[in-house]
Every structure is written in structure tokens, then in C-alpha cells.
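For this depiction, one protein chain was excluded, whereas all remaining protein chains were kept in their positions.
Chain nomenclature is as follows: A and B, assigned in order of appearance, with residue numbering initiated at 1 for each chain independently.
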Amino acid sequence: MQEVIDTAHAVVDECRVHLDTDGLVIRAVDPANVAMVNEQVSADAFEAYDTDCGEIGINLERLDEVVGIADNDDDLVQFDLDPKTRKLDVQVNAVEYTLALIDPAAIRAEPDIPDLDLPAAVSVDEAEFKRAIRAADMVADHITLQVDEREECFIANAEGDTDDVDLELTGDDLEDADWGSAYSLFSLDYLKDLRKPIPTDTVVRMRLGEEFPAKLTFELADGAVDVEFMLAPRIQSD
Amino acid sequence: MQEVIDTAHAVVDECRVHLDTDGLVIRAVDPANVAMVNEQVSADAFEAYDTDCGEIGINLERLDEVVGIADNDDDLVQFDLDPKTRKLDVQVNAVEYTLALIDPAAIRAEPDIPDLDLPAAVSVDEAEFKRAIRAADMVADHITLQVDEREECFIANAEGDTDDVDLELTGDDLEDADWGSAYSLFSLDYLKDLRKPIPTDTVVRMRLGEEFPAKLTFELADGAVDVEFMLAPRIQSD
Partner (left out) sequence: MQEVIDTAHAVVDECRVHLDTDGLVIRAVDPANVAMVNEQVSADAFEAYDTDCGEIGINLERLDEVVGIADNDDDLVQFDLDPKTRKLDVQVNAVEYTLALIDPAAIRAEPDIPDLDLPAAVSVDEAEFKRAIRAADMVADHITLQVDEREECFIANAEGDTDDVDLELTGDDLEDADWGSAYSLFSLDYLKDLRKPIPTDTVVRMRLGEEFPAKLTFELADGAVDVEFMLAPRIQSD
């Protein structure tokens, strides 16, 4: 559950949560309209799930703290929504925390998920991806993510004043690829935030285009949660 | 030994230690007269114990640091008191630290332990108790500790501006209980300090009354150390 909250929290501090019988959906865009999250949490992600349909507004920072009082992953966390009082009861063992919800109307409207036609896709191991972002952040503010259709390789590249960082993965290094041509520049500040909730030993699928937004998708909780991040490109300055 | 020091240090920075043939006793009250500690360390808590009777004054912060140079719990720490020079030799393996003692007369007089008649007692698992304090601290400055004699339950409750925290334990959840009526308000700042030295997997016994001090007792070192904290209640403001 902490992972689900951290994932949305990588983009916004408050969000609307849609509840229906199959599970819950969080869609949010950051205040600068650069990063977007679309998170689908299946009812299977819960030990037990039973809900009226509806929409609630959540302070993610506060909820993250509350869920954090569970001492370990085995502690069961139970959520009970009281629609009349607009309160969410969070129960961790015998301790019950009553969280005031936010009026969804007071939270920024959810974004429409744009239907982008991105020509290239690569599936990379999160460890290499995170390592490249971490190294790139030592030398620059931006990183280019590139797919070379002819050479069949994925390249991440950051150029600093004196030092450079490169990650180059060919077909053999990738879990999976749809070769197409892509080249876009992204802000490392945003990528550093989006990187955090990606669990270890996960495959991150990236869809990329030419000066187009990137789509990063991965799974949490053994596939019970589908996460999609979208990140707008920066305009090349040179 | 670190636990014994941390326990007294939760209340005061300097204290008097009474030594006699059976063990040592620390009694101290904090400068605001809100929290009191009464710690009885049996000679059994030591590998070897041999002492002249007497009273010494200790800087707990300094002693805590010195004992902290032991790398792990297996490192034997040896204390030798030189009553003439008023120095305490602390030996950790081959390193010997000579700690200047404080004149006991320069340390605040020890409190008389009041003989309170507290009608209710409950024994709770430290994990639930600590979790309730941690969650309560997110929403408020105070917490009420309450025993409902008729319902036979223990209730800890903190009310914040928007969020609330409750811990409710009935007979089945408690190790042990003497049902009586109790309801008092306590400062979370103090409880957060008193909570720290309580070891994991320990049972904390609380004696409570109506707007009366609370007595918290627990054991360290497999029962060789008995700790009693007393905490004065806050006046209900509403």
C-alpha cells in the first residue's frame, strides 16, 4: 500500500481517488503540467475489498505517514470509508487513525490521458535505468532518451560541462523492444522523482517518440497495480 | 547497560546513583517536575558486581557516549569506581575511559516516590503503545489514557484539528488488567521520551487514575532491572 501511495506522491501531494467494484484509480498531473500518473489498483491488491462507487480526495503526504506507522509489511492495514463524515479510518493493528478527506472538487481536475502514438518502445531493467539517472544527475540537469531504429539500440545520454554519462543497451540487454525512431530531452529533477517508487527487480517499459512525451509503465504488488507515468519533454536548447 | 542509562536519561541529564551490595538504584525527577524515574538494577544484571555502599553523581549523556564505544553487545564493559578521586573507570576491551563524577550534592535532590492509590491497571504490548503514541503525535500535543471499568477496556485517544487517533484494547487484547475507572490527559512530548527506552517485545504495565499521575512499569535485562516511570497529568483545557 505504501508503494501505491508513494507512486502517486511522486507527482502530486493531493489527489482524487476513484473507487468502483473492480478497484481504484488515481489519475493526476503535477502543478507544472510536466508529469502525469495513471495508477490502476485492482481489488486483488487488497486482502479484502468492498466499496461503494465514488470519488474521494486524499492528502497523500498525510496518508503516507499514517500507513508508515505499520511496523512491518506483515502488519495488516485496514481502510474504512465513512461517506457521511468524509473521513477515512485507517486501522493498523489496534490503532485507528481517522483521516479527514479533502473535497474532491477542491483538488485539481484530473487530466485526460492523451492518446499518444509513440513509435518506439523498450523494456529495461530498473537497476540500469536508475543507475543512469543517478549518474546523469551528477553531471547535468537533463538527459536525452533515444531509440536508434537502424542500430536497434536504446541510448540515454547526459552531457555536463566536463563529464558525460551514457547508457547504451542493444537488443540482447533489453527484455523487449519495438524498434522505432525516438529522441527526446527530459528533466532529471522529474525523472529522479518518478524513479523512486519503481520497485527493485522490476522491468520498466518506456514508450518514446521524437520530441514527444515519454510513457513509463511498470507493475506493483505482483501485477495487481498498473502504473503509467507520462513525462513531457524539454525543448532542446541548442 | 546502555538501556539502563537511556532509561534514566529519558528523564534527566544528570542523576545520583545509590550503590549497595544488592545493586544500584536511580531515582530522579525532571526539572519541570512532570516525569519521574525509579530504576532498580539488581546485582544480577552484571557479570560481576562488588561495591562499597555509597552515592555517586553521574553525567548520563557523557556515560551514554562512553558506553557507546563498545562495538557490539558482546563487548564487556567494566566499571571501576575510585571513591578517593571521585572518578569512574569505564573499560571497554583494552580502552579505558576515566570519567569524572559529579558531587551528588550538586545534583537536584531525589524525589520521594509518592504513594499513589491508582484504581486501574492494564498491561499492554509495547508495540501497540508506541504505535499509538507515534500516531497521536501526528495529530495533537496531548493524549488521554482512559480505563472504562464497565466496558472493561483501555482507550488511548488524541484529537487533532482534522484527524483523530484511537487505540482501544479490551480484555482479550491485554496481558492483564485490574478494572477501575481512570481518565487523564498526558503530554505527548513527555510520553515520546519515556517510550524510547522501552525494549521491543516487552509488556508495559500502566496504573491510571482520574486526573492522576500515570505509573508505567517494565523490565530490562530479563528482569534484572525494574523500571518505574511516573508522569503527571495535564489539566484538561476544555
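Here, a contact is a pair of C-beta atoms (placed from the backbone, for glycine too) under 8 Å apart; a residue touches a chain by one contact, two chains touch by 3 or more.
Predicted, not measured: the structure shown is a model, and the values here were computed from it.
Undergrad: With respect to the chain omitted from the figure, which of A:Asp20, A:Asp164 or A:Asp189 is a touching residue?
TA: Touching the chain that is not displayed is residue A:Asp164.
Undergrad: If I consider the whole complex, including the chain that's not displayed, which of A:Glu128, A:Asp178, A:Asp193 or A:Glu219 touches that chain?
TA: Of the listed residues, the one touching the omitted chain is A:Glu128.
Undergrad: Contact with the hidden chain only, please: which chain B residues?
TA: Its contact residues with the unshown chain are 62, 65-66, 69, 71, 92-100.
Undergrad: For chain A, which residues reach the chain that was dropped from this view?
TA: On the chain A side, contact with the omitted chain comes from 127-128, 131-132, 134-135, 138-139, 162-169, 173.
Everything below uses one rule, namely that only the chains that are shown with their structure count from here on.
Undergrad: Taking the mean of the C-alpha atoms as each chain's centre, how many Å separate chain A from chain B?
TA: 44
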